[in-house]
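A single protein chain has been removed from this complex, and every other one stays in its place.
All chains are identified by letter, namely A and B, in their written order; residue positions are counted from 1 within each chain.
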Amino acid sequence: MSFANIVIGPIIIALIFGFIIGTRLHLKEENSFKFTAGAIVALIVGGFIMAYDIGQFAYYQDLPIATTCYNWRFDWQCIIRRTSERRSLGNGIYFN
Amino acid sequence: MSDYTTSIRSLIMALATIIFASALFDALYGFKHLIQPGINLVYNAIGTQLVPNMVTLVVFDWRGFDTLGESLILVTAVLVVLLVFGKGKILDKNINEEIDSGIDDEGDDE
Partner (left out) sequence: MVEGKKSPNWNKNDSSPILKIMTLPIAIIMIALGIMTILGGHITPGGGFQGGAMIAGAIIFCVIIYGVDGSPFKISHKFISTLESVGALAYVLLGLAGLALTGSFLYNVGGNLYGLVPPAIVAIFSYPDVTHSGIVPYLNIAVGLKVFVGLSAVVIAFSQFKKLAEEE
């Protein structure tokens, strides 16, 4: 894991996207629901745990959390290794 | 509507159908020789180097113009729903206030 080459595109665009939808969020309702600051903190912590468990996209190997959904974190290396073996065998199955 | 107009329309419709059918048949006749499979070969060979997800590659790169129309279908559907079922009325407070004040001003002027 190296922080030198962080893929910055999805992070920035996801922040912009979340900001656009988040501006529509009005939590100061007198009724109907109770969503306090503690709930927001709990949601952020839960979100980070979820992001860590989800892992990264394929091809992204910069951060241990999901910057942008699929647990390829462990399987992907295996697939790349197998693919290179196949490529050396030359049976016509190529990845990337 | 008189019988004369109807018969003229039927004649035009029959002619148009014949022209369209012959054009379609002409296009389909020998269709095998008209197809150039080059673009398909290109996308199948080096497409995944561009975008790893082949479906997205086809939808947004090869057939991007289709997707533009496809995304406009949703707008059209919403418009038609609002026009047919809502009779053009949207209950947004700001817009309704603007409309109401505009109508009132016009009435005062009259």
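Assume a residue touches a chain if its C-beta (ideal position, glycine included) is under 8 Å from a C-beta of that chain, and two chains touch if they have at least 3 such contacts.
Just so we're clear, the structure is a prediction, and the values are computed from it rather than from any experiment.
Asker: Of the residues B:Ile19, B:Leu41 or B:Leu68, I need the one that contacts the missing chain.
Answerer: B:Leu68
Asker: With respect to the chain omitted from the figure, which of B:Ile12, B:Ala27, B:Leu41 or B:Val81 is a touching residue?
Answerer: Of all options in B:Ile12, B:Ala27, B:Leu41 or B:Val81, contact with the hidden chain holds for B:Val81.
Asker: Of the residues in chain A, which ones touch the absent chain?
Answerer: 7-10, 13-14, 17-18, 20-21, 24-27, 29-35, 39, 43, 46-47, 50, 57-60, 66, 68-70
Asker: What residue numbers in chain B mark contact with the hidden partner chain?
Answerer: Where chain B meets the chain not shown: residues 42, 46, 49-53, 55-57, 59-61, 64-65, 67-68, 71-72, 74-75, 77-78, 81-82, 85-86, 89-92, 94-95.
Note that in this section only the chains that are shown with their structure count from here on.
Asker: Rounded to the nearest whole Å, what is the centre-to-centre distance of chain A and chain B, using the mean of the C-alpha atoms as each centre?
Answerer: Using C-alpha averages as centres, the distance is 36 Å.
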